[in-house]
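Working notes, structure below.
Omission of a single protein chain aside, the complex is shown with its protein chains in their original locations.
Note that the chains are named A, B and C in the order they appear, and that numbering of residues resets to 1 at the start of each chain.
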Amino acid sequence: MPTIQSLEAIIRDVIAPAAQATDRDAAFPHAALRALGETGLLGLVSATDVGGMGLGLADAAQVVERIAQACPSTAMVVCMHYCATTVIEQSGPEDVRRDIAAGRHLSTLAWSDSGSRSHFWAPTGAVRREGDHGLIDGSKTMVTSAGAADSYVWSTPPLDGNGVSTLWLVDGKADGLSQPKPFDGLGLRGNSSSPLTARDVRVPLSRMLGQDGGGFDTMTGAVLPVFATLVASCSIGMMEAVLTAACTHVAGNRLEHLGSTLADLPTIRAYLARARIQADMARVLRDDTVAALAAQRADAMLRVMQVKAAAAEAALEVTDTAMRVCGGAAFRKDLGVERYFRDARAASVMGPTSDVLFDFIGKAVCGMPVFG
Amino acid sequence: MPTIQSLEAIIRDVIAPAAQATDRDAAFPHAALRALGETGLLGLVSATDVGGMGLGLADAAQVVERIAQACPSTAMVVCMHYCATTVIEQSGPEDVRRDIAAGRHLSTLAWSDSGSRSHFWAPTGAVRREGDHGLIDGSKTMVTSAGAADSYVWSTPPLDGNGVSTLWLVDGKADGLSQPKPFDGLGLRGNSSSPLTARDVRVPLSRMLGQDGGGFDTMTGAVLPVFATLVASCSIGMMEAVLTAACTHVAGNRLEHLGSTLADLPTIRAYLARARIQADMARVLRDDTVAALAAQRADAMLRVMQVKAAAAEAALEVTDTAMRVCGGAAFRKDLGVERYFRDARAASVMGPTSDVLFDFIGKAVCGMPVFG
Amino acid sequence: MPTIQSLEAIIRDVIAPAAQATDRDAAFPHAALRALGETGLLGLVSATDVGGMGLGLADAAQVVERIAQACPSTAMVVCMHYCATTVIEQSGPEDVRRDIAAGRHLSTLAWSDSGSRSHFWAPTGAVRREGDHGLIDGSKTMVTSAGAADSYVWSTPPLDGNGVSTLWLVDGKADGLSQPKPFDGLGLRGNSSSPLTARDVRVPLSRMLGQDGGGFDTMTGAVLPVFATLVASCSIGMMEAVLTAACTHVAGNRLEHLGSTLADLPTIRAYLARARIQADMARVLRDDTVAALAAQRADAMLRVMQVKAAAAEAALEVTDTAMRVCGGAAFRKDLGVERYFRDARAASVMGPTSDVLFDFIGKAVCGMPVFG
Partner (left out) sequence: MPTIQSLEAIIRDVIAPAAQATDRDAAFPHAALRALGETGLLGLVSATDVGGMGLGLADAAQVVERIAQACPSTAMVVCMHYCATTVIEQSGPEDVRRDIAAGRHLSTLAWSDSGSRSHFWAPTGAVRREGDHGLIDGSKTMVTSAGAADSYVWSTPPLDGNGVSTLWLVDGKADGLSQPKPFDGLGLRGNSSSPLTARDVRVPLSRMLGQDGGGFDTMTGAVLPVFATLVASCSIGMMEAVLTAACTHVAGNRLEHLGSTLADLPTIRAYLARARIQADMARVLRDDTVAALAAQRADAMLRVMQVKAAAAEAALEVTDTAMRVCGGAAFRKDLGVERYFRDARAASVMGPTSDVLFDFIGKAVCGMPVFG
């Protein structure tokens, strides 16, 4: 993938230098996205016939993981863009597909409802038909890139009653969309997460994505694999970065009166070893998930349900370990460890949360219907 | 303790309302300390013959725990003040003792050296005699209330060579003390933690606290029990507050499409139950530590080594659980949960860290010398 | 308590020497119970007016804990005897009370039904009246001292329909009771645990314990506090013993080519320190439970629900740590560690299991009805 070289340059020149301010000021990483768009990386999963790179999940995972090492907020924005693009590529209008491929259109998902929360597949808003438009009402609890995206892949109940949900391509500037609230949260502070409400937002029926009532199938069949793998890749990138920082710190930090480093302490080494194993197991599980999907293996859906939870939980432990072994130094902003520690906590509670996924997996291994 | 009622009023009127800003702006809680001083609570452990309340560790623990529920930063400032007061009451000048008792003098410990870090008992600075003064050089990594305290109980190597360390009462405005750096850290952002360096700081020999070279005994014999118990009480207060917030949130938060609350989920209840047990075990261990010290039980020193580590580690788990069960809501600042989550992490890495204490305890239970 | 000295002698001369064979052969500890009976210790909680020692839960806890250090199987038999005695003392016939006090009658609980399992309060058998007798049918999954006890405190549905359950004093030799099956299980192999079934077992109405339908109140109000505290005391005794064995092993075991012991490894010490803290927290929680019950504190029932789960889970961790730090040596029978490791696992799954208790506690802290 030749474009991967350009990614390294963007990370070095644009993303990494801005990461600390992105976090501190809760600033959306516009410059990073512009740079990623210009080199074609926002069109990574877009088909070549609309000008995209035509690459798949394996490459998308590498890109997201690599960006997450430098700036998890930016990585999550890109992750959600790839998820939305997956839907738009299947059934969206060609002009938007071309814009995405050309790097001039950022999209995202707007799924989690205030009412249903982590049960992402059951929107609680409303939609009604008015001529050749749908009028959407609803309230989303947490939308990544809110206010910054050019479009939202938005879920509603079905227009005509059958099925569980319907997806729409909602213009980012549509009348009736609320202004996003500035996000002042613990972590992933730069990805402009916000609740969004829609009041009589008019969307042409032609911008319905897929069939009316068919949203659930798209969500679980097409998007969930991408979403789960890429959110896991965010977690994996953070683990890689935080372990590098922690190992560097403990190997370099000398106890004056003992003439030794923190790495000379066996307990420190044991913490880091367990963390390294956790991180590597999450990574190989992610790779196996990609392989299972590519080969349409029978266990592919089990892997999809596992991979986000496994990586998110591993990232909680690994960043926690990094905080511990770096001690008081990790409390300060400059070491960078505490930022990964905060950022890493988002993946576990993004819907479907780790606990919801555990329940799905538990049903699967006990032979019960998963979404019952 | 009649003054305890005044504590409730101060918490309600001064400390709790300021807690969010104290954290956000990393602002030292001057107003809270003024109010605590005016009601005599800063003189809680001062002897009655200098005007203090003459109370002991059990009451100090209650005060610190109660304040920590509202503002952990303020609680840590008070904790370190009580620790310093313990030394000053033993061997400090009467005028300072009277000022402390009267609530017009805030003190703190300045122990952890850049060179020795969590091995708090081994200062790496220097002191030399000049007439009836000592001239102190040294560099402390982390001093609570830096720049805000009226005095520091400061450790140096012994003046005349014998023993491990010597303690001094250093005036907060002494020439040669560095300006504290504003603290921009993960948690306990309001307690003005900062490195401090001393360059030729002149201290009258009369302000040596205890015997030259006797610092180690004072540190481990007199201060460590107070420090360990009160830092544990900070952790316990935070656990209490965060569990209250979490239980309230999950019991009140309704899933619209299911007509149920988060508390209806057995997995949520199981998380909270385990957390409640952890919090309560830490509390009863703290109470038993106070009792062991009061009765001079043979296991008192074991309890002292256990209590800070036990409470700090429990607080990591309990605040983590609160973050998990409150999900995305806990990420926002308004629920308060994420603040306790951040603040709670300090106790574990304050010297002696949990891992250092584990090593002490491990030596003790294996019959090895603890500080060997 | 003067009789406590006789306990030490019995442990030294009778219980400890037999412990390994009790486990290996799954042999009921008849000799131990005879010795305990002869010194009056089986009448510890019996009232003085029937000849008992008239002591309470605090003393019973000490006895059970102390025995558990030497032989957990024997301790569990005594634990269940004290639980049954608590009911019999309230409403049982005087002759049985005198026999218990005199040490010639061993009793036990027979509560957990095949159908309801860990929901101990809901028996699924049947009872019908025939003259002045009740005829009991039912099937208990796990009865301690099965076949060895002189009586069972047996739960059935209410005779006359109201209430949740009724308790009966069933003679150990009653016609219609099944023969216990020899117990071949992982741990607590000497306590003769077995399923028992009753087929038309005739019990005089005068041997109904308490009111018809009032079993639930007796179970939760009178027995659960005793049961939970004493099972916890078994766990605490096992932790004490296994930590002593582990510390002795690691402090004494020399690595030849290094000239050092296992205790010289900081990671080993850290494992043991964490285990020691867990054990001590369980112990102080147990002591606080006893104190809460004695003072009828508002949190007494919360403590009761916590104490068994806390101690049982701690014992899982502590015995696991002992296995780990003793390494391959712990695999052999002679060190004794693996026996505590196996025995300790029972408490967690005895009804109400740790998970059931977590659910109760979770309901309590969320303000929900506990037995709803």
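As a working rule, a residue touches a chain if its C-beta (ideal position, glycine included) is under 8 Å from a C-beta of that chain, and two chains touch if they have at least 3 such contacts.
Computed from a predicted structure; not experimentally measured.
Within the set A:L106, A:V226, A:I268 or A:A330, the residue that contacts the chain not displayed is A:I268. Of the listed residues A:A282, A:M301 or A:A329, the one in contact with the hidden chain in the full complex is A:A282.
Taking the complete complex into account, C:M142 is the one of C:V14, C:V127, C:M142 or C:L159 that touches the chain left out. Panel shows subunit A; residues 243, 247, 250-251, 263, 266, 268-274, 276-277, 280-282, 284-285, 287-288, 303, 306, 309-310, 355, 357-363, 365-368 of it touch the chain omitted from the view.
Residues of subunit B in contact with the chain left out of this view: 265-267, 270. Across the interface with the omitted chain, subunit C contributes residues 113-119, 122, 124, 141-142, 184-187, 255-258, 267-268, 316, 320, 323-324, 327-328, 330-333, 338, 341-342, 345-346, 348-351, 353, 355, 358-359.
The rule is short, and it goes like this: only the chains that are shown with their structure count from here on.
Shared contact partners of subunit A and subunit B are C. In terms of their C-alpha centroids, the spacing between subunit B and subunit C amounts to 41 Å. With each centre defined as the average position of its C-alpha atoms, the distance from subunit A to subunit C rounds to 50 Å. In subunit B, the residues touching two or more other chains are 268, 355, 358-359.
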